[in-house]
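Missing here is one protein chain; the remaining ones are kept as they sit in the complex.
Take a look at chain A:
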Amino acid sequence: MSGSGGADRKSKKGNRAQVWEEAGGEFYQESYPGATTSTSNENADTADAAAHRDAAAHLATMLPSKQAQHTMGKATTRRSRNEGKQSTRKRTGNRSRFNTVRRESNINDVHVSVLPDFAVENIPNEERTWEEIMQIKAMPVNMAQKRELKAKLKSATKLRLQGFEQLKWQRRKFWQRCKSNWKEFYTKLELWQGSLKTIEGNFGIGVVSYFLFVKWLMFLNIIIFALTFFLIVLPSAILEPGQLGQCDPAAEDENNTSIACCADKYQNYTSSNNFFYDLVQGTGWMEKTLLFYGYYTNDIYTLNKEYKLFYDLPFAYLVTALLYFLVSLIAIVKSAARGFRERIIEGEGQFYQYCNLIFGGWDFCIDKLKGAENKHKAIYNEIKGCLEAERLETEKQNRSKKEKCQLLFSRSMVNTGIIVLLLVSMVTIYLVFTLSRSLLREYQKAEKHFLLFFEFMPSLMIVSLNLLLPLLFSFLVTFERYSPIVVVRITLLRTIFLRLSSLGVLGASIYRLVSCDRRNGCNCEEEVPLCWETYVGQQFYKLAVTNALTGIAVTFFVNFPRAMLAKHFENCRFLKFIGEQQFELPNHVLDVVYSQTLCWIGSFYSPLLPAFAVIHCFLTFYVKKFACLINSRPPSQVYRTSRSNYMFMAVLLISFVAAAIAVGYSLAEVKPSRACGPFKGDEPVWNTVKLSFAKLPSWIQGFAFFLGTAGFTMPTIVILLLALYYYNAVTAANRQMVLVLRRQLVLEGHDKQFLLSRLSTIIKQQQQERLKNAIPPPPSEFDTLLPPPPPEVMNSS
């Protein structure tokens, strides 16, 4: 029986929902069948009294907990040759049977294991043997035994598979080999393996999960980049443009406001600065490149006239935007779902926080003295924190009314303060934006670098607010006296609101600038850029550049000197206070999430921005590695991998929704500019979709319209609601079941205790009796003492 547990469990590992059931099932399956076998053997020769003492001792070991102990002992002690053989056979027999018999009554199982082994064993074919060899590695025995086992399995007689079966097996073997080859190849390819190991050694797995997140984002951006590059950039770079509408000044009214003329006007318009300024602002020579929206035309490229193959760029442009949002959503949801599952398991186990700390607390990856010291300290803190929290909990219940009022007051004050701060920062951004516009207009002839400063004023304002306000937030949150986890969450939430709201204000200011009626001219007002989409693209490009540069600058020119100060003047308390930094995960997460938001929004207006984002993520990895390994010391807080992964994804999802709303609104509502881009004209971009939709065959249109009618939507909603309700009910029932089973297990435990005590008293009685009259008691008495059969619940579920 010993090894079969491991191998058998493996096959059912996927089904996490059944873990309890499984645990319960094994509880019995592992103990009873074997136990009954041994007693029936034992009962066979009950003639002499000595056997009885053995039987009694055996009975004691037979009860659930003892049996487990017995099993474990057997698995690890070196077995004799013969015993090993037997256990192999049993394993073979049991595995094939376990899956089928498992839920049926236990008695069957007992019979199976009582039966002679060869009855079950004589059918192994090549495939089964191969499977067993594959499973050897999952057995908790030492290498010598494993090898022995393998040799035995190999030399054992087996049936050759015939025909199709043989083919199937060969294919399985082939796949297995391919998979392991691929794995070997893949691990070689894996990026940043060494860096991750270093970080792991110093900071533990919680911080590594952040770096894995950065890596994940980089791959996401690579996919987005591939989409935009192959669907938009490449076609418009290599395909030759079709016939453009020519601007004919003579045929126009005096303003030349036809779309073609506006486009001409935009083509001839140049804003020239020097090379460097243009590079950071995306103006001048950069403006009319593939980098920005304005370059792309509303051409329908002809690929092949004979076969009527066309490439509709406007449509492709739109589809690409939708696609990259969709891909991002799927990616986020997929990894968030994984985290969510883990969280549910953890949520169920919130009663296991001490166990989790002690058994899962130590990070086996840590291999640096400093990291280990910190980990010791962190675990110490956590345990103390837990004990403290319990005390606080009781204190909280005993908190006086006055204290409650005080806390409530201070919390509401802090919250108001933070809302005021957010509003002030939003107003500031708006003011700075308008100020920068008016300054730019006023001093058009001023020095170049002044102009550059004016251009960058909004971006700089946003970045500096993003740097300063979080510090203020983390200071304010100390007055609120939340528990550490809540503190992390609430600061994170506030900061993400700050970042998104600053972006929102910028968006709104741009929106005010560009949403106007262009029917009477190429543009509404003179100072509004001819091609506002390019303008937006430039703004986001600038933001991305500023964000990247400040990130690097702050790390190397502010935090690095600080860390050096703290290192070299360790006895000066003031310098230490200024210089020492912790690696605070939430802030760093926000940095990358923010740049990802910029990428999502900006990619529509600047299709090559994802490339920038990829490079940025790549650099971020190294910058943050520097920040982590050299600037900071490990956090005094334990960051749980499961918890933090979920947190990353939640934050990312919030900003994704914000970005999607922003881009979606601009697609559906804002009129594109007349002078440039794939959608030049007077109608919102969404009209392209409507137009292409109108070209589809009528039955598809009819079907799509049907999807929109009440006749379809109402039933769908009802069905979805019902499904939701059903799953909700199932969850509730399962939860209830878990509780019931748990209670039952506890009861069984008590039963066992009770039975054991009964047993020992009876054995004592018997011994006394035997001493008295020296006659062996009847054997049947032991059978009545057997533990009760497992309850019905185990089987029914």
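Everything below uses one rule, namely that contacts are C-beta pairs under 8 Å (C-beta built on N, C-alpha and C of every residue); 3 or more make two chains touch, one makes a residue touch a chain; residues count from 1.
Note that in this section contacts and distances are computed from a predicted model.
S.K.: Assign the chain not included in the display its UniProt protein name, restricting the answer to "Trafficking protein particle complex subunit 3", "Ras-related protein Rab-2A", "Ribosomal protein S2" or "EF-hand domain-containing protein".
M.R.: Record says "EF-hand domain-containing protein".
S.K.: In the full complex, which of A:Phe364, A:Phe475 or A:Trp699 touches the chain missing from this view?
M.R.: The one listed residue touching the chain not shown is A:Phe364.
S.K.: Going by the contact rule already stated, which one of A:Leu239, A:Val280 or A:Ile383 would touch the omitted chain in the full complex?
M.R.: A:Ile383
S.K.: Which residue among A:Ala144, A:Ala710 or A:Leu771 touches the omitted chain?
M.R.: Reading the full complex, the residue touching the unseen chain is A:Ala144.
S.K.: For chain A, which residues lie in contact with the unshown chain of the complex?
M.R.: 5-6, 9-10, 13, 19-20, 23, 26-27, 64-65, 68-69, 71-73, 76, 78, 133-134, 136-140, 142-144, 146-147, 150, 180, 183-184, 193, 197, 200, 204-205, 342-343, 345-346, 348-349, 351-356, 358-369, 371-373, 376-377, 379-380, 383-384, 386-387, 640-642, 742, 745-746, 748-750, 752-753
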